[in-house]
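With one protein chain withheld, the remaining protein chains of the complex are depicted in position.
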Amino acid sequence: MMTFDQILFYALAVIAVLSAIMVITRRNPVHSALFLITTLFCVAGIYLQLHAEFLAAVQVIVYVGGIMVLFLFVIMLVNLETLSQERRFNRQWHIAILVSVVLLVEFGTIIWRGKAALQLPANQPLMDTLTTNNSEQLGVVLYQQYMLPFEIASFLLLVAIIGAVILAKRRLSSDGK
Amino acid sequence: MSDLTVFLINTTIKSIVVIGAMLGAVAYSTWLERKLVAHLQVRWGPHRVGWHGLLQPIADGLKFIFKEDIIPTEASKFIYILAPTIAFIPALLSISVIPFGSLGFFGSHAVRFQITDLNIGLLFIFAVTSLGVYGVALGGWASNNKYSLMGALRSSAQMISYELSLGLSVVSVLLVAGTLSLEKIVELQSGTWFGFIPKWNIFVLPLFISFFTYFVSAIAETNRVPFDLPEAESELVAGFHTEYSSMKFALFFLAEYANMLTVSALATTLFFGGWHGPAFGPLWLQGLLPLFWFLAKVFAFMFFYIWTRGTLPRFRYDQLMAFGWKFLMPLAIANVILTSFVVAWKG
Partner (left out) sequence: MIIPIFTGPPANKNLTPLEGQTYSLCFGHAWPHFAFDSDMLRSYLPILVQLILVSLVGFAIIALSYLVGKHKPTPEKLMPYECGVRPTGGAHERFPVKFYLVAMLFILFDVEVVFLYPWAVIYRELLFFGFFEMLTFILVVLAGYVYIWKKGALDWNKN
């Protein structure tokens, strides 16, 4: 007999994987984007089950509310009619399969070697005792213990901002002439 | 009955009550808007259906249902139908973490006047409202109409731009409150200073600036005057919903007004003490007065919304983007720094 939590987890996991498959098989890029959003939501749901509330909220705010909007904009910006008639898999699929296999082996090895850490203590209400307030705990760790990585993140953002403007500027000046 | 069943019945009843109340409030907000704008312009407004046009929203709703449901031949059918729902769902979902009143007792049964209180309540609202942009973008794209797509792109760019200053302006409230749970933020605002100034966040000194940035960006976020560019009918026909008719159009409309109500409710919760207000009289009245104070404050914000619509002209698009990025955002960031300095100074 499965518990409610388990049913929820398997439902979310199955929907996430199915929509991920839909993302790469749909002809219409907007449909692909919608399925990717579904996958991201399911992953956010799984974060919630792990009691990572803050992470779940940030997943929705940054990925769904930001990055996927950018994806949609790009889909709207390029000419859609020509895109949907093109082949779904382009010539790079050999390399793509190679990279996927390497990644799969890598993940497999990591999970196999670290499987001891994945075992949960039996009959223990693990998370409720551990996590009272996820965002506070995250703040304490991030802003005291991991202060340096946090400051380095600001430089990453700076580089990304400058990069975005340079890319767009090149497009702007070539469009103008 | 098992405990889970009791809990589920409890929440379902509350959800139905809240959804019903929201739909009713939305319907009568449209009446209020037409009536108020009319009076600001020395007209009568709706006056025929019912006493002072009070039955007008119901008549409008019926009319929407019986109107022809047009799906343009060139539209992407599935997304065209889905888009109004995508706009509608987040608009009514984000209200579920707002505390409408204090905890009360029906007999021996404890009932909270809030659908649920989350540890990350405020983030939940931002996460859900950030989805509203999809209804607009997809609706405009799926219509396959120049004006729709242009309007959709413009308004989504506007919504995401102002989302930044919206998110930044509440950081100051968090600095003072130290929690993301909306119920706790309201509870921290109970009591008075010197016996007569309520301990609302708006009266905590630097927070006045955050209220200003919050409300201005919220008006832009909900696409209202003076930032109602998506509906700049002189240039874009009707913006992203040009091709929409009957109830599909009405859903966009409902979503807009529901978002206005949520924004007003959040402003009440964060800055104006939520449901706090003087409580007096017999026990049952003391239990219901918080709900009344909450609704009264939300009404005041709705009034202000409509008042600005009756007063201000519309921004030009480049002015709008410049205002958001070059004025509101730096102001919100400066306010975060100022508030954090004050909080650290006081210890």
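Here the chain labels run A and B in written order, and each chain numbers its own residues starting at 1.
Throughout what follows, a contact is a pair of C-beta atoms (placed from the backbone, for glycine too) under 8 Å apart; a residue touches a chain by one contact, two chains touch by 3 or more.
This structure is a prediction, so every number in the text was calculated from the model and none was measured.
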item	value
Visible chains in contact with the missing one	A, B
Options B:111, B:202 or B:300, residue touching the unrepresented chain	B:111
Per the touch definition above, residue among B:21, B:49 or B:174 touching the missing chain	B:174
Options A:10, A:93, A:107 or A:150, residue touching the unrepresented chain	A:150
Contacts of chain B with the absent chain, listed as residue ranges	3, 6-8, 10-12, 14-16, 18-19, 23, 64-74, 81, 84-85, 88-89, 92-93, 96, 102-112, 115-119, 123-124, 143-150, 153, 157, 160-161, 163-164, 167-168, 171-172, 174-175, 178-180, 187, 190, 237, 242-243, 246-248, 250-251, 279, 283-284, 286-288, 290, 317-318, 321-322, 325-326, 329-330, 333, 336-337, 340-341, 343-344, 347
Contact footprint on chain A, counting only the chain that is left out	4-5, 48-49, 51, 53-54, 58, 61-62, 65-67, 69-70, 73-74, 76-81, 125, 127-128, 135-136, 138-140, 142-144, 147, 150-151, 153-155, 157-158, 160-162, 164-165, 168-169, 171-173, 175-176
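The working rule: only the chains that are shown with their structure count from here on.
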item	value
Computed distance of Cα centres, chain B from chain A, in Å	29
Residues of chain B touching chain A in the complex	76, 78-79, 118-120, 123-124, 126-128, 130-131, 133-134, 137-138, 141-142, 149, 153, 156, 160, 163, 180
Chain A to chain B touching residues, read off their complex	28, 30-31, 34, 37, 53-54, 57-58, 60-61, 64-66, 69, 72-73, 76, 133-135
